[in-house]
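Here the complex is missing a single protein chain, while all its other protein chains stay put.
And now, subunit A:
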Amino acid sequence: MSVIPILNEGASEERQENARMSNFVGAIAIKDLVKTTLGPKGMDKIMQSTTNTNDVTITNDGATILKNVAADNAAAKILINVSMTQDSEVGDGTTSVVVFTGELLAEAEKLINKNIHPQTIIMGYRKAQKVAIETLQKCARDNSHEQSKLMDDLMNIAKTTLSSKILSQDKDHFAKIAVDAILRQGKDVNVDRISFIKKVGGTLTDSYLDEGYILSKSMGVGQPRRIENARIMIANTAMDADKVKIYGAKVKTSNMQNVIDLEKAEKDRMARKVELICDSKCNVFINRLLIYNYPEQLFTQKGVVSIEHAEFDGIEHLAAITGAEIVSEFREGADYRLGTCKLIEEVIIGEDRVIRFSGLPKAGASTIVLRGANQHVLDEAERSLHDALCVLQQAIRDHRVVYGGGCTEMIMAQAVDDVANLTQGKQQLAMLGFSTALRQMPTHLCDNAGLDSHEVVSKLRAAHFAEKEKLGECPLGLNLEKGEVGSMEKLGIVESISVKNAMINSACEATELILRVDTILTSAPRQRREE
């Protein structure tokens, strides 16, 4: 009997070993791609676009790297998605989650080669995950009852996150910026409220957190550059030409005079709009859209400062912090809720003029001004600080912290080992695989730091084993500066529990998803027409 082709041309079906191999190869390739960026001594990647070779990004951020990888492998795509989700959900740990998933799969591959069924491995991993998460909860510390310790924790969390990034040189400085920015928000933390201004020039250490809000726009020509006790109107309205939006409206004239009349009518309409705006007694007018020269000139005449093209982000920020409403419709006798601000002034950062709002009625606004040698440094600095801010946001929601530097991983691995040793059946092997994967995390940290990972990690493991009576209290981890085992408590290397928790959970879910696959069915790619 000849094989009857049932699939379309170009479509394929990979089964059993082939499918598994394809999955493992894909996932491990992705892991190997990002593992060198892990930890304080991790390296960065350059990403160059194929279409525009001038478009270059340099980053250490796992999510950013993976976003730009054009993968053509099912498992690789799953891993990339895991990283993206981690990014949007907790903001940091995007590399760790991929590396840990990769390690779990690498261990699973070894077990499958020993003829252990994937479902058995999954059951073992599940048990191990449960133990790991329980241990994680146990070894977490909650310092929320003591304000000064909590502050230390926050600073340390920020420092730990920043230490693996480009900002590690000045991590104290940036950690302070990040913690201040978050604390200024009060209880209801929203990272989106913190804006970044990036200006090329100066050094990274010149970056600072501005108390006020900085808008990278300019004021209209001939208008005052400093306004005290500003009354601000924030608008989202057309200030170019106020078109009639009714569909089908069309000007049709028979003579020149009509055109002139209509033009005047249009101008008058705009003038009236400006009048209505000024009637609100505002002295600063900020619009989301453009303001054309004519209305700007009218504003200048009336002594009102106009700021154009503030974008959605800008007006939403400003509305939130000045207490103004965003106005889109004007009429006579209407009352608008204006925003207030003690001082608006034009300041110069580097060589650029920006507008600074200070003395704001509502808390929460802050702008981080980043300075640096070039755009790439600034972009990477923004990504790094954003990660730190997200982690701090998580830390504010859940105060508990765990030790970094591989310490928590070692504690969890040990707990998993203990349970595994008491487990009968093949699941034991899977559980031991899980703990091996956990121990790979500090191994990568060492490798990236150029240390003899086997030597150092085994020392760390021995140190943890020696303290096994006090499971979960041992603060020993890797001191990568000195290349030895050290107390994370003294070094202040801590991480937020929610990041670790999310990392372990989504890595396990993804591993399970990939392990359960035994066939890959690929459809024929859609034919793209030549353009």
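As a convention for this text, a residue touches a chain if its C-beta (ideal position, glycine included) is under 8 Å from a C-beta of that chain, and two chains touch if they have at least 3 such contacts; residues count from 1.
Please note the rule applied: contacts and distances are computed from a predicted model.
Going by its UniProt record, the hidden chain of the complex is named "T-complex protein 1 subunit epsilon" among "Mitochondrial import inner membrane translocase subunit", "DNA-directed RNA polymerase III subunit", "holo-[acyl-carrier-protein] synthase" or "T-complex protein 1 subunit epsilon". Checked against the full complex, the candidates A:17, A:146, A:261 or A:473 give a single residue touching the omitted chain, namely A:261.
Only one of A:6, A:256, A:348 or A:422 touches the chain withheld from this view, namely A:6. Counting the whole complex, the residues of subunit A in touch with the unshown chain are 1, 4-11, 13, 15, 19, 23, 72, 74-75, 77-78, 81-82, 84-86, 88-91, 117-119, 126, 190-192, 236-237, 242, 244-254, 258, 261-262, 264-266, 269, 316, 319-320, 325-329, 331, 390, 393, 502, 505-510, 512-514, 516-526.
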